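Removed: one protein chain of the complex. Kept in place: all other protein chains.
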Amino acid sequence: MLFQPAIIALMLASGLAALLVLASVPFAWTVVRRWNLADGSEAQLRMERRTYLVATLLKIVMAAELAALVLFVFNADRMATLFTGAMCAVGTLKVDPWGFPTLYLKLAVFFLAGCWLVLDHVDNRGWDYPLIRVKYAALILLAPVLVGSAVVQGAYFMGLRADVITSCCSTLFSGGGVTVTSNSVASLPHGLALSLLAGSLAAVLASGAVVLRWRRCGWLHALLSVAAFVIGMSAIISTISVYVYEMPHHHCPFCILKREYGHIGYALYVPLFVGTVCGLGAGIAGWAGRRPSLSTMAPLVARSLAAWSVGGYALFGLVALWLIERSHLILFEVVP
Amino acid sequence: MPRPADIAVALFTVAACAVAATFVDAAIGVSDATPRLAERAALVERLGLTDLSLFTEARYTRHLSQADAHAPFQDHPFAIEHFPSGSLVTPPRHQGGH
Amino acid sequence: MIHLTGVKKAFNQGRANEFWALKGIDLHVAQGKVTVFRGPSGSGKTTLLTMVGCLARPTSGRVKLKERDISSLPERFLTDIRRSTFGFVFQNFNLLKGITAVENVMVPAYPLGGDHGALRHRAHELLDRLEMGPKAKSMAEWLSGGEAQRVAIARALINDPQVVIADEPTANLDSARSAQFLDIVAEMKRDGRTILMTSHDPLVAEAGVVDHVVTMRDGVVVEAR
């Protein structure tokens, strides 16, 4: 265990978030079983009022998890000096087996909480709360993820001992790698990665345009958003980061967040994350539009989410393009 | 008359700018201090010093990294001991070389 | 425009002090008319007004507003309907202390997000019409009973509701002020608004502007004319 302000803050945040959601589970279960709007009893009224609390808490949890995600990566990078051989966040995360699972779980929590908030937002537009059971069932499913994320993070931080020899990004991401996935991601050919990226961005923008124009196919947009997220991340690791570092064998998704590179990573990740979470939300809102009481409101929500999503992906694409354009590294010879 | 909300937003903006200004001030301070830091670093290198002279009250705290494995009054390598700076700084943990 | 069928309301349900304030009300409120509910205190007339005005939901029974069943709407949507359809004048006026009369008038419109300047203009206009223009910048707690009531009326009208609900409007006023209030009611009626009042006051029940009088006792309607 390392006593560090950022670590204490992270443990505090995820512990409290898990506790809050866990504490809402019995209530969620009551809603799933007992919800009945036609009932004018005081118990039903109390239940309705309690939903405001849960929604507010979830908003706070979501905000905290978002902040925690940034803080976690930032801190992992900063702690690299404490571990022999660790040169950036990758090294710190490889110090014990819980590092990367923590990161993945944090990502999952962020996206799931985002989806839940969209669900809540849409449901609140329908006069009969048509999705309330779905929503609270989803909350019950969300709880173990949050608890898991807190526990895994705890295990990770507890297991940290300064000065453990770890692999760093240069050995992890270029040859002789430790993780298979990261390696195969890093060894993705640049041309393939960029064309996949261009293709998926085009697809996701097109499907977003369909949602915007005809207010349908939200599910397709959500699916393509997930694909674009995965491909976007792979492209960052395999190719875009290389352009940023201007070193052909340096593939690291974290170093681009560093000050040395002008924190440029945030300009890539923030739009990508916004695009993805809004794309998922657009899918959820589109699906909710099938309920009669939401048939007018949900497509509107889907539309504005799709607009945000399209904006996010477009910005991501532009930033990526600009990074490639300004780089001194040439990976492709232009034949005149 | 400006509305209170706008005044508040303006005030918060000013305060946020002041926070941003501390970063600028810090950057200026660091660049001002660079020659001084470099000079200190050069002295350290020339003399082969290993530690800061912040903790000079006990004979083993001036050179924290060079302390004995069993320095006097130190019951346990991690014990917080009698001298105030000893409560601030534990003896080095990595004495074995590797 | 408002139909109540078999409306019942219980407080402290399931506890030892359970109490049924309304025991089955059937009622029709006509549009553009002035209706007065009277009866001894505890007869359930105020509770009935809260049902009609979407302030609370009946424990059982149906409330229909213009053919729309609103009795099982969640609070969120009930509020939506309430703020666009109803304006309230409370017995104790219930002005917010520490802010001016005109700000009190504007408060109900804040969550609607309309243009602030236009809202302020409308609030001043309403106060002027109620002859409260000179007092617009006074703090609410400095106003006399009659003044406070007129501010409360202006507040009730700020979102241009179709229905104005007044609970014991003349309880804290002398006769001259009460007569003045009834003039304001007549004016609101001329504007096409529906007005619902509860009152003990015979002056109110017998006023010329009143179209219907509903008499209640122990949570049931005993007479409607």
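First chain written, first letter: the chains are A, B and C, and each begins at residue 1.
Heads up, the rule we're going with is that a residue touches a chain if its C-beta (ideal position, glycine included) is under 8 Å from a C-beta of that chain, and two chains touch if they have at least 3 such contacts.
Throughout what follows, contacts and distances are computed from a predicted model.
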Q.
As a check of understanding, state which of "2-hydroxyglutaryl-CoA dehydratase", "FtsX-like permease family protein", "Dihydroxyacetone kinase, N-terminal domain" or "Pyruvate ferredoxin oxidoreductase gamma subunit" is the UniProt name of the chain not shown.
A. "FtsX-like permease family protein"
Q) Which of the chains on display does the removed chain touch in the whole complex? A) A, B, C
Q: Would you indicate which residue among C:S60, C:T79 or C:Q162 is in contact with the undisplayed chain?
A: C:T79
Q) Pick from C:N94, C:S138, C:Q162 or C:T215: which residue touches the chain that isn't shown? A) C:N94
Q) Out of A:T81, A:S195 or A:S295, which is the one that touches the chain we can't see? A) A:T81
Q | For chain A, the residues touching the chain missing from this view | A | 2-9, 12-13, 16, 20, 49, 52-53, 56-57, 60, 64, 67-68, 70-71, 74-75, 78, 81-82, 84, 162-163
Q. In terms of residues, what is the contact footprint of the unshown chain on chain B?
A. 3-6, 8-9, 12, 15-16, 18-19, 22-23, 25-26, 29-30, 33, 36-37, 39-59, 62-66, 68-70, 83-85, 88-90, 92-98
Q: Please give every residue of chain C in contact with the chain that is not shown.
A: 46-47, 49-50, 55-56, 75-76, 79-80, 82-83, 88, 90-92, 94-99, 103, 107-116, 155-156, 159, 167
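Simple rule for what comes next: only the chains that are shown with their structure count from here on.
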Q: Quick one: report the Å distance separating chain A from chain B, using the average Cα coordinate of each chain.
A: 35
Q: Please work out the Cα centroid separation of chain B and chain C, and write it as a whole number of Å.
A: 67
Q) Centre to centre, by mean C-alpha position, how many angstrom separate chain A and chain C? A) 49
Q. Which residues belonging to chain A are in contact with no fewer than two other chains?
A. none
Q: Please name which positions on chain C make contact with chain A in the complex.
A: 10, 12-14, 57-61, 71-77
Q | chain A residues touching chain C - in the complex, by the definition given at the top | A | 37-43, 45, 48-49, 124, 127-129
